[in-house]
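Written below as structure tokens is the structure these notes are about.
One chain of protein is taken out of this complex; the other chains stay put.
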Amino acid sequence: MAQDDKRASVGIGLIGSGFMGRCHANAFRSVAGLFDVPLEPRLNVLADASDELAAQAAQALGFVRGTGSWQELVADEAVDIVAITAPNVLHAPIAHAAIAAGKTVYCEKPLSTTAAIALEMTEAAEAASVVTLVGFNFLRNPMIKLAREIIASGEIGEVTGFRGRHAENYMANSEVAHSFRTDPQGGGALADIGSHIISMARYLLGPIAEVQADCRTIHATRPVAPGASERAPVEVDDMTHALLRFENGVSGSLEANWAATARTMDLSWEITGTKGALGFSQEQMNELLLWSATPGRSGYTRIEAGPAHPPYGAFCPAPGHHLGFNDLKVIEVAELLSAHAGGPACGPDFREAYEVQRAVEAMQQSHADRRWITL
Amino acid sequence: MAQDDKRASVGIGLIGSGFMGRCHANAFRSVAGLFDVPLEPRLNVLADASDELAAQAAQALGFVRGTGSWQELVADEAVDIVAITAPNVLHAPIAHAAIAAGKTVYCEKPLSTTAAIALEMTEAAEAASVVTLVGFNFLRNPMIKLAREIIASGEIGEVTGFRGRHAENYMANSEVAHSFRTDPQGGGALADIGSHIISMARYLLGPIAEVQADCRTIHATRPVAPGASERAPVEVDDMTHALLRFENGVSGSLEANWAATARTMDLSWEITGTKGALGFSQEQMNELLLWSATPGRSGYTRIEAGPAHPPYGAFCPAPGHHLGFNDLKVIEVAELLSAHAGGPACGPDFREAYEVQRAVEAMQQSHADRRWITL
Amino acid sequence: MAQDDKRASVGIGLIGSGFMGRCHANAFRSVAGLFDVPLEPRLNVLADASDELAAQAAQALGFVRGTGSWQELVADEAVDIVAITAPNVLHAPIAHAAIAAGKTVYCEKPLSTTAAIALEMTEAAEAASVVTLVGFNFLRNPMIKLAREIIASGEIGEVTGFRGRHAENYMANSEVAHSFRTDPQGGGALADIGSHIISMARYLLGPIAEVQADCRTIHATRPVAPGASERAPVEVDDMTHALLRFENGVSGSLEANWAATARTMDLSWEITGTKGALGFSQEQMNELLLWSATPGRSGYTRIEAGPAHPPYGAFCPAPGHHLGFNDLKVIEVAELLSAHAGGPACGPDFREAYEVQRAVEAMQQSHADRRWITL
Partner (left out) sequence: MAQDDKRASVGIGLIGSGFMGRCHANAFRSVAGLFDVPLEPRLNVLADASDELAAQAAQALGFVRGTGSWQELVADEAVDIVAITAPNVLHAPIAHAAIAAGKTVYCEKPLSTTAAIALEMTEAAEAASVVTLVGFNFLRNPMIKLAREIIASGEIGEVTGFRGRHAENYMANSEVAHSFRTDPQGGGALADIGSHIISMARYLLGPIAEVQADCRTIHATRPVAPGASERAPVEVDDMTHALLRFENGVSGSLEANWAATARTMDLSWEITGTKGALGFSQEQMNELLLWSATPGRSGYTRIEAGPAHPPYGAFCPAPGHHLGFNDLKVIEVAELLSAHAGGPACGPDFREAYEVQRAVEAMQQSHADRRWITL
């Protein structure tokens, strides 16, 4: 017998087919075979810059059809969830249209190019009571969930210090050209990847109260386009170091750096508490370090991900079989489908993404003003 | 426009829906969105122990229909590739039937319960010229492919030594009950996971010429079934240490251990050459250690997986975004589809799997006889 | 024949016999058997808080005699080098006396309780042209010397970023009592161990131009004495995070933390350059991480200390045999003896120690004023 009539389905409309678009598509394809989701995703429409590109991408990624018009996609009755992986500048108009159409909106980070626009999007979504989710996928890691539980339980005592970083090297070379990444509107290392460590810090420790950052542009100019000999000034940061104080009194620092020559994924932190501590690096994403005091036996314990750490078990019943980056997106989509079907809000929603963006802008402002900024 | 007419499809029949069955299903679902495969898999039939179980599994894993009869699945014209994740004892009859039907056979390891039966399967497949592939998925890791290339290129000089291990802890507890794993016919740590490090050693260094092993049963008895108070003797090894000599003159050792209390996935090795060395552990599956001599700068370099190491780029265009265990299966399936469509043989085929099994049995024999065995 | 007449000797006077006093004594005892030093140290006088304590310590540490008067020690003609491991508040009077007596002064860090006093000491020493050395022993590590050479050579390109830390847990417990460490005059985590990472940053990257720090007292009160039930407020920092800009344009951050529950010796840093990067942690003090770009082979190389990294070879002719903390002090003393005998200045001298202290105070001021401070 066919399975089709067994599980209700939900129509997916995906806008964009780059790195993140492919990642979304894969997650929607995979999720129902791994998670007991309430709804089976149907990959109905893919929108891209033109009909032709969209058709090619639809075929490659397994969507029923493609379209060069995201407006058409949003309006399509076969689309229940609008997944936005388009350029950042398009996030707001697409999201507003999708919200107006009452659809669930699943948007890649950053939510928008400015916090002000992000706030408008947030308020629109809240007014319309639509489900929103922003793709801070690193939060989906079972080890990050475990870290949050450990902190919340008091197992490491009262938290006293935070030291975080997101460092990669994709812009380390001065010959990497200008792109949306270096657009003063929403660009720079702090906005692009600093937002990940900010979102993770907030997830683990709560709101940030005050910041003081130091932003630096390492490469003064870059080619105006890939391979171009003409160069234009860079107006965004390549590297930012920041001091931060959380509302709960914890203080610490973070670094955002896309010119960290030796690093490909140093999204890492150490959180110190009065009784213990936690350490994590995305470079060993299947591990969490936990320190607890035992006379003569103290030290960091390297906890390996396993079925004891949900939802790892959805992927594999045995420990030691690593999750990968794409699996984090599958978890994200599983939680999205649950929320879409009326389950608990899964976050980070638009408001949370707005708060992250607000922290980014506060850091930028603190740099410009050379002073502490209270959020 | 719909994509369906664009890419030819291939019908999949999957037998079994346990850990590995789910893993196969996920790979078949995902592969076409990640790899530019020549054929789009259609998840047509899933067979399990009963019609009911099969129907449930078919729905959960996204297959069109289920059946309690693997014979029916094999005979179904909608099935082009027969994927076998059934109990080991069924591998041979299913494979023979699929071979007789001229179908591509994709079988989980071990190929069979004895090398003799595996040889029969191999000869049947070769006589029928069907494509075969056995699921030694750890070989699909881009870092393992890189290691093989480095060795083949002479970059580390002439290889002199090998030290390997596959250690996990899933049978460490004496209360884990008897199962197919402890069946003297094909069971034991050496057969179950030692086969992985043997296959990897062969993949990297070629055939093994001589072995001398020491097998040990750590827990003399186990419950006859989960939760049972009745116990029965264990007749297979929990841990085996072996000396080995390769045909190319390299000598070394390996360990297979499913009672390695502290280990969940220590599939690891060091390969020493006259000019350099390589190190790997599945616990850090996205890394390869490469040692090369530079005065005052010598040391192991920790190479992180990235797009420079195919087919990593199929999953992600940026380095540092880890692959996970399930991704290895997707790579395996991509290579299977290519071979099925007439592309190059991807291996390990039935003959290679037979050779692995022969090495396992030679080790067991060497233990029983307390002497070196020449393969 | 006796050796005594072969090598000229130098008389040592050591003030203090605590942790660092013992460490000095050991270094002076050992150095001539390991290094080809120009002068053989004679452990002539040890001064401590009383004649009795001094006599006991002299015997335990191998000094000819003890005295309760550091003034007497300084005045003793048998003392050529005055080694100061007394409480910080005594550094200045002892140093001034020793300088006045024209003796070489070897002082533990911090040089004094305030930068102003440290500057007076510095000017006195420079006016008298005596040799001075301050015990920032972590700089003596062969791997730190190697790092400095690599940076100076341009091997990692132009340096762009610094991220440093010195974190330990010796004050993590709120029941650790007040002591000189918590004296507002010269105390606190930043002064006590932050000075180490500041000195190392200066050693590797040069002067610091601007700072902005955030200091935090984690435990508001501590017992007034060990075991006391009475408590008094803590007026120094337990943890400081700071932004810093170097004169050469490099920017970065550092943390000083003596309440870092999980850390016993996280004196660590990463230095990023446009072509490569370096990483170090005192937790693996016999290693230096060096990143350099090679297509498909990029990664951190873990360089192990060996005879290729002077003066490792003074301790052992073979690589892989670790140096320990006390060995760093032996290197320091070997360089001190060379400088005392007219060899090249070895640093850090009083002026350099003053500069470190000035940076500490600038950070404290920046915290108090909540603004950037230019040094």
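By letter and in written order, the chains are A, B and C; residue numbering begins at 1 in each of them.
As a convention for this text, contacts are C-beta pairs under 8 Å (C-beta built on N, C-alpha and C of every residue); 3 or more make two chains touch, one makes a residue touch a chain.
Model, not experiment: these values are computed from the prediction.
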item: Absent-chain contact - pick from C:168, C:270 or C:349; value: C:168
item: Which residue of C:105, C:323 or C:359 touches the chain not shown here; value: C:323
item: From C:53, C:232, C:265 or C:341, residue that would touch the chain that is not displayed; value: C:265
item: Residue, one of B:48, B:76 or B:270, that touches the chain absent here; value: B:270
item: Absent chain, residues of chain A that touch it; value: 146, 287, 290, 295-304, 308-309
item: Residues belonging to chain C that touch the chain removed from view; value: 1-3, 6-7, 19, 22-23, 25-26, 29-30, 32-34, 36, 55, 58-66, 168, 170, 263-265, 282-286, 304, 306, 315-327
item: Residues from chain B at the interface with the omitted partner, ascending; value: 156-157, 160-161, 163, 165, 172, 174, 212-214, 216, 218, 238-239, 241-243, 245, 251-253, 255, 257, 259-263, 270, 272-277, 279, 289, 291, 293, 300, 370-372
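Keep in mind that, in the parts below, only the chains that are shown with their structure count from here on.
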item: Inter-chain centre distance, chain A versus chain B - centres from mean C-alpha coordinates, in Å; value: 34
item: Where chain B and chain C are represented by their mean Cα positions, the distance between them in whole Å; value: 54
item: Interface hub residues of chain A, defined as touching at least two other chains; value: 263
